[in-house]
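Only a single protein chain was left out; the remaining protein chains are all shown in position.
Here is subunit A:
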Amino acid sequence: MTLSVRIIACLDVTDGRVVKGVNFTDLVDAGDPVEMASLYDSEGVDELTFLDISASSAGRETTLDVVRRTAEQVFIPLTVGGGIRSVDDVDRLLRAGADKVSINTAAIHRPELISEIVDRFGSQVLVLSVDARRARTESGFEVTTHGGRESAGLDAIEWVEKACKLGVGEILLNSMDADGTRAGYDIGMISAVRSVAKVPLIASGGAGALSDFAAALDAGADALLAASVFHFGIHRISDVKSYLSAAGYSIRTFNNS
């Protein structure tokens, strides 16, 4: 009886469609989010994340509708991130059917947003998404904004420590160096964040080979998020789970009894 490692499929959504860029450029349409969520659920994914990358408010309204339709037919946890700036934004998403929300840039600009959300809804609804890259900061990792193009002027490890104090319930760590490369998660970055975070840690960015998933767990990740390797069928969810199970990790089996 052990907590299973979680395999999370991330769907980048804009205007009601799933897209996934390689290093956030060259977006390729990979399908309908509700249909894909349902497919991943049936394949045994443990959790789903929608990242709303819509630029317009109309796009965000469309995402609320996508969340509603997903929550009506998929009975596993759903996290939604992208463009969340206020407690009211969180309220709308939870009411639409999200279980958790992830915040990123808005928390960098205004860290009090973390405590405001936690006070109202509890730590368990709040995921801090950190877009980090290697840099000459104290820890060797810095926080970026604008999809990794700009430095936020924050040391990544200090930021995680601060956010944990403010009450975030989970950390989603995206390596902007590794994102989209399929060359493996940034293991050093995962270890560094693990050493200061006492909340669950989701590793993201760089998943390629099956052994990459195990390496991230060994570095201290509790959950593994991937997008393109699943969307383009390089690995199925069940391949990752079988691999990890054979390697001795605790995974949720899908007994269908």
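FYI, a residue touches a chain if its C-beta (ideal position, glycine included) is under 8 Å from a C-beta of that chain, and two chains touch if they have at least 3 such contacts; residues count from 1.
Basically, contacts and distances are computed from a predicted model.
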Per UniProt, the name of the complex member that is left out, chosen from "Copper oxidase", "Aspartyl/glutamyl-tRNA(Asn/Gln) amidotransferase subunit B", "EfeO-type cupredoxin-like domain-containing protein" or "Unannotated protein":
"Unannotated protein"
Among listed residues A:76, A:106, A:135 or A:234, the absent chain is touched only by A:76
In the whole complex, of A:53, A:143 or A:199, the residue touching the missing chain would be A:199
Which parts of subunit A face the unshown chain closely enough to count as touching?
1-6, 41, 46-47, 68, 71-73, 75-77, 91, 94-99, 120-124, 169-170, 198-200, 222-223, 252-253, 255-257
